[in-house]
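One protein chain omitted, others in place.
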Amino acid sequence: MSSFSDQLLVLVMLINFLVLGSSRMAISIRAVAVQGVALGLLPGIIHSVSWHILLISAGIIVAKGVLIPSLLTGAVRKAEIRREIEPFIGYIATLLLGAVLTALAFLFSQKLPLHPAHRGLLFVPAAIATLLTGFLVLTTRRKAITQVIGYLILENGIFIFGLLLTEAMPVMVEAGALLDLLVGIFVMGIIINHISREFSSIDTSRLTALKE
Amino acid sequence: MLYGLVLIPLVGALVTWLLPDDHRRPIVLPVCGALHLALTAAVLVNTPPPSHAGWIFLDPIGKLILLVASVLFMVCAVYSVGYLGYRRERRNRVLCMGLLVCLSAMTLAALAQHLGLLWVAIETTTLTMAPLIYFNRNARSIEATWKYMLICSVGIALALLGLYFLAYSTIVAGGEATLLLPSLIGQARHLSPAWLNAAFVFLLVGFGTKMGLAPLHTWKPDAYGEAPGLVGALLAGGLVNCAFLGIMRIYQICMAAGHPRFFQDTLVMMGLVSMATAAVFVVRQADFKRMLAYSSVEHVGILAVALGLGKGALFGALLHMINNGLTKGVLFLSCGNIHRSYGSKSCDVVKGALSRLPWSGGLFLAGFIAITGSPPFAPFISEFTIVTNAFGEGHYLVGAAFLLFLAVIFIGMASTVLPMVMGVEPEALEPTDYRDRLLTVAPPLLLMGVVLLLGLWLPAPFRQLLHDAAGLLEVRP
Partner (left out) sequence: MTDILIHLLLTILMPPLLLGVIGKTKAAFAGRVGAPYLQPYYDILRLLRKGSVFSETTTWLFRAGPVITLAAVAVASLLIPLGNHPAPVSFAGDMILFAYLFGLSRFFTMAAALDTGSSFEGMGAAREATFSCLAEPTLFFALIVLARLSGSLSLSSMLTHSSAATWFSDGAAMLLLVGALFTVVLVENCRIPFDDPNTHLELTMIHEVMVLDHSGPAFGYILYGAALKLFVLLTFFIQVALPLRAGNDLLDWLVFVCSMLVMAVIIGVVESVMARLRLIRIPQLLVAACILAAFAMLLILR
């Protein structure tokens, strides 16, 4: 059982690399949806099944696997773009940087003392690696929608760590976190729509009017 | 009673949503604000005991936050009735709803003793403020809103990770995972230092982004510059305080853990960096709202330094939190008036505000004098407390740097503000229909009066409240 959760986390980390290397928005959005579904399955695997856990799993799969990707796909369609432009540091450099950050995540997680039940599992390295990947996508991409995808990956990384606490954290806070994520993405989608209307493009490197 | 505090603004938001009339909608704001203020006063006098299994409790720090938020909102609500009268060209439903929901979220943050609930409340304030920054609906405000949304969302997400680390540290220590503040403070001594340090760093980065600590402040100049003055007042007064509340809560836990050096040094360092950044950028700002944003960065830095210094400076930090909120209210509201009158935010165009708008110009000048720390206004008292404590405890370098940055910022802001208010109006200026009316002048005037009053005399119950709150933040032996 624990090794199955490890395989899912490896899949999650592979999806990080897929998003880092792909230039097509549809692929990135679908990849993040698959990542969300994989993360939704994890609470059911690592904790004993109960109504609380099933509800959370279902909520996460629906929110991250269906709702948010459909919001993003709608935004992509309205903005009428399909491909990302070359990121600020190029695809190959982004991929290599992502690999270095993943290795650093593994190193860093060796330093943190873990609860005996969680030792040897991939949760902490996967969480930090996904967090750093999301941050990398957020900062190096130009299109606003890809930046939102980076934010989603960042949230997924934080969520992975939160899985270690599912038994302890009450439903309300998890539900609150999920709801905030949903509303945040919704608001971002609206803003992207306005950006595309105002500038006829969602290339955020054009948002340079405000500076010192 | 506590339910009422949170629910009244929400009901008000519902009413503003349902009201179809743009002209009558702003009236809801002062009505809700007055009810909220009355309830706040009642709750401050008769504090209810902890409820909901300890999740909700109004401790002294929460009382201070609630007081400032409520007063600031009431004043801004009255102002908004007059201001929105001048902005009839825009629909104001989203603005009114957003303001009310934000008030509700700020109240919830003040009441929360469970850190997860606090996080949800602060995230809600982030989300509700985003559409308000976009009120002017032009290319620059969309850029400002995008930066604000992205940077603050990332910050809040990192703060969530910090909370997870904190909860995990309780599991590693062998206890039950909990995010209730009293239990965390009780267990703090046993928490694993590695996890606690990591949690502190992430929470500082997360809430620091919201507050505007450098180098995470990059969204501030754009957001404060493009938002209407009314929204800017709540951002600078209300949201900064909520984010500071988050930092104060984690500070309480860290101080109880028994090894405070790391935390205090980090806070002082970030505070000084913020003040330095503000000092560099506030000089020769072309846009006076952006200048106010950098002033906000400076004061956030002062709050961080004071928190990091600890002991006597904690009283100064809490007093400064109040003073900063109120004075920024004066500044933003009066500069909103100036913007309406001149039709521009640029310092090249705005000259001679004292002659064109005696009340607003005068308030802006007074606000500038107050915020840069001149007596007899209240910020002088709080900054003086902080500096004397710095030198008294032997942190000479910190105190000297503090004074140096204050001086540079004073000169920098003066070089922008004085030409704005003195001199003659440029002849090429088109006349606008803005006039200094009661509704747009009385609110900032009232706030200025309070700031002056606090500078001259601290009422005893208020002083007691500040001491109680500072006592919560001190290092436990």
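Labels A and B are assigned to the chains in the order they are written; within every chain, residues are numbered from 1.
Going forward, a residue touches a chain if its C-beta (ideal position, glycine included) is under 8 Å from a C-beta of that chain, and two chains touch if they have at least 3 such contacts.
Worth saying up front: this structure is predicted, and the values here are computed from it rather than measured.
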| item | value |
| --- | --- |
| Touch partners, limited to displayed chains, of the chain removed from view | A |
| Contact with the hidden chain (one of A:I27, A:A99 or A:A209) | A:A99 |
| Full-complex contact with the absent chain, from A:G21, A:G44 or A:G59 | A:G21 |
| Candidate in contact with the missing chain, chosen from A:Q7, A:S50, A:S70 or A:S205 | A:Q7 |
| Chain not shown, touching residues in chain A | 3, 6-7, 10, 13-14, 17, 21, 91-92, 95-96, 98-99, 102-103, 106 |
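In this text, only the chains that are shown with their structure count from here on.
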| item | value |
| --- | --- |
| Residue numbers on chain A that touch chain B, as the complex places them | 111-115, 131, 135, 138, 144, 147, 151, 154-155, 157-158, 161-162, 164-165, 167-170, 172-173, 176-177, 180, 183-184, 187-188, 191, 194-195, 198-199, 204, 207, 209-210, 212 |
| Sites on chain B touched by chain A in the complex | 114, 116-117, 119-120, 123-124, 127, 130-131, 134, 138-140, 142-147, 149-150, 153-154, 156-158, 160-161, 164-165, 167-168, 171-172, 176-179, 192, 194-195, 198, 221-222, 225-226, 281 |
